[in-house]
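With one protein chain removed, the remaining protein chains of the complex are shown where they sit.
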Amino acid sequence: MAHGHHIIPLRTLSMVFGALLFLTVITVITAQIDLGLLNIPLALAIAGSKAILVVFVFMALKYDNRVNLLTVVLGVVFVVVFLVLTLADTEFRGSLGITEPAIIEASPESSDTGSRMP
Amino acid sequence: MNQQNSIWLPEAASTIAGDVDTLFYFILVTSVIFFVGVVSTMVFFAWRFRRRSPDDRPKPVYENKLVEASWIVIPSILVAVVFVWGFRLFLEIGIAPPNSYEVNVTARKWSWSFTYPNGVISTDLHVPVNRPVKLRMSSEDVIHSFFVPSFRIKADVLQGRYSYVWFEATRQDTFLIACTEYCGTSHSNMYARVVTHSQDDFENWLVENLPDDSLTPAQRGELLYTQQGCIGCHSLDGTAAAGPSFLGLAGSTRNFTDGTSAVADDNYLRTSIVNPALQIVEGYLNVMPGQYAVTMSSEEIDALVAFINEQ
Amino acid sequence: MSSADTTLKHYFVSHEQQFDAAKLGMWLFLVTEILLFAGMFVAYAVYRSWHPEVFLQVSELLDWRLGALNTVVLLASSFTVALSIHFVQKGENDKVVVLLIMTLVCAAIFMVVKYFEYSGKFSHGVFPGAGFEPHGIVDGKDYSKYDIPFAPQFFSIYFVMTGIHGVHVLVGMGLFGWLTTRVARGHFSPQYYTPVELTGLYWHLVDIIWIFLFPLLYLI
Partner (left out) sequence: MSDESHNYLNARKGLWSWLSTTDHKRIGIMYAIACGAFFLLGGILATFVRTELGEPGETILGQDQYNQVFTLHGVVMVFLVIIPAIPGILGNFVLPLQIGAKDVAFPRLNLASWYLFMAGAIMAVCGWLFVGKVDTGWTFYTPYSSGASNAVLWLTSAVFIAGFASIFTGLNFIVTVHKMRAPGMTWNRLPLFTWAIYATGIVQVLATPVIGITMVLLFLEKLLQIGIFDPALGGDPVLFQHFFWFYSHPAVYIMILPAMGIISDLMGTFSRQHVSGYTFIALSSVAIAFLGFLVWGHHMFVAGQSALSSIIFSMLTFLIGIPTGIKVFNWVATMYKGSVWLRTPMIYALMFLFLFTIGGLTGIMVGVLAVDVHLHDTYFVVAHFHYVMMGGALIGLIGGLHYWWPKMTGRMYNETAGVIAAILVFIGFNLTFFTQFFLGTKGMPRRYHDYSEFLEIYPEFAVLNLASTIGSYILGVGLVMILVYALYSLFRGPKATANPWGACTLEWTHTGPIPDEHNFHDTPLVTRGPYDYHLADDVFGKKTES
């Protein structure tokens, strides 16, 4: 064994590959059923679990030293921070009447570039 | 314009301005205290513990936890107080009282125009004093920002969206409006005025400025010259600004950047209003907004051409 | 290790330190890739939260079967890359070469499928941004019905995301080509196979990005 590098057994690799294919089939099937608001979280959950499988087994993060794991976790945390705080703005715009969320005559294909005042 | 400015702030001419100033002074005073404390300690230590000889080796000093904790807790408390105070005042600034008088504001490249419910359009904001006024603002091109220093209010004006700002003037006077979001060539000339009247003066003003059709085309053209913002770039006294002056324009031969030239007849004036980018006069840039073809009706354009012919 | 061992840089103390340093460096680079794509996912999330019904309706234009095929192809390529690392650790370089070539083939299939998807959209006037004026009928869907406000936003985001992801797939193919030649020339051994490991990590990340892209754009 080359000085301590963990060799992932073939069985684990093929099991993970099978799981990934299975999850892909699941996500395709569940997407056909219209669950309304639940669709997005479900799709993200399945994609998330597939990603975790790839990161921990295929990319061998499970057998790696902790600093790499910390780096990945930090990266994901900051993606979530970016998403949540941006949505905190876009979702609640106009909550206080400071700006109106509605777009004036939003149809971009209307010929004029400026928006006519009412 | 009798302004009693303090050395720091312009005079407070709106209801919320007073509260903003008190909060400003509170933070200013606390900051000065902290600043003087830090700098005087620094200077005192630098002098008191100055090096006596090159091979000084003072005994190590290890920080004590109490002092360390004190300068974490005290700033946290102060900062929390300032945040809550600012937050509550921000809500006051943001939410307009229900009975406010509403005026529509249009910002465009380098001029403001204010549209009143009864159809009056003016380039200066005339409002009743001691009554909340809510402005519904939107821009025709880039982001501008509506700022009245004396009222302590500011809000960016976005294209395609309405943004709101409100104030209640407490004095009859004229106040300056400036644009504080960079918007291009003459961003620094995009001024307007807020003129506050008593209630009945305001009503008279509204009636006077109603657009009646008894005016001759040239007179209507003159009104349009200010309302549509031509005044922002074209002067009447011959001085060139962002655009050529209207003085003696009609009938003169204009040579263009592409080397061609033409006599400034009615047709040329009309096309240069409707499609300014077609021919650019020598020595000027292609910065004239192009939406007049849409925002002005053809008789308004004729009135404007008539007015230009008279210059 | 013989002192003439050229793979150990003078400023490192041991192979172990050099390998760990390379791994940490690669993981940090992968985090920058995650944040690069995060920007696009935020744009997608913002526009989807503003116009959910438009996104739902317009995403029907994307053929999810091709998307699913691409997902399976990329997962397979991830699998072959993981196997290639497994075998290079065991020193069986001939298997590694075969696996890397299979990965290259999978990546190529992915790009070909993307080519057909893109050309299908372009031929029907579905361009990112201002050039968006869909027309024609394709397997039962009348494209002109999809000319609704904010449909261009969806396709702009779709083309930008899959475009930049496609560029990363092409870069991956380049890397695998270069890697295959080096493995074939026997540059790597169980003691030194860092480039294979790093290229594998990069490829797995490209696969993970697609794992998220596929459901968000194609399915829901």
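Some notes on this structure:
To keep things simple, chains are lettered A, B and C as they appear, and every chain counts its residues starting from 1.
Convention: a residue touches a chain if its C-beta (ideal position, glycine included) is under 8 Å from a C-beta of that chain, and two chains touch if they have at least 3 such contacts.
Computed from a prediction, not measured in an experiment: that's the story for all the values here.
Touched by the hidden chain within the whole complex are the displayed chains A, B, C. From the set C:Pro52, C:Gly131 or C:Gly177, the residue in touch with the chain omitted from the display is C:Gly131, counting the whole complex. Among the residues B:Val39, B:Leu210, B:Ala277 or B:Ala293, only B:Val39 touches the chain that is left out of the figure. Looking at B:Leu28, B:Val263, B:Leu278 or B:Ala293, the residue that reaches the missing chain in the full complex is B:Leu28.
Think of the hidden chain as still there; on subunit B it touches residues 1, 3, 5, 7-10, 19-20, 23-24, 27-28, 31, 34-35, 38-39, 41-42, 45-46, 49-52, 54-63, 67-68, 71-72, 75-76, 79-80, 82-83, 85-87, 89-94, 141-143, 145, 147, 149-150, 152-156, 158-161, 163, 176, 178-189, 191, 242, 285.
Listed by residue number, the positions of subunit A touching the unshown chain are 67, 74-75, 78, 81-82, 85-86, 88-96, 98-99, 103, 106, 108, 113. Contact residues of subunit C toward the unshown chain are 10-13, 17, 20-21, 24-25, 28-29, 31-33, 35-40, 42-43, 46-47, 127-131, 149-150, 152-153, 156-157, 159-160, 164.
One rule holds in what follows: only the chains that are shown with their structure count from here on.
In whole angstrom, the spacing between the mean C-alpha positions of subunit B and subunit C is 48.
Mean C-alpha position of subunit A lies 41 Å from that of subunit B. Here subunit A touches subunit C in the complex through residues 2-5, 7-8, 10, 13-14, 17, 20-21, 24, 27-28, 31, 39-40, 43-44, 46-47, 50-51, 54-55, 57-60, 64-65, 67-68, 71-72, 74-76, 78-79, 82-83, 86-87, 90-91, 101, 106-109, going by the rule given at the top. Listing the residues of subunit C that touch subunit A in their complex gives 15-16, 19-20, 23-24, 27-28, 30-31, 34-35, 38-39, 41-42, 45-46, 49-50, 64, 68, 71-72, 75-76, 78-79, 81-83, 85-86, 89-90, 147, 149-150, 152, 190-191, 200-201, 204-205, 207-208, 211-212, 214-216, 219-220.
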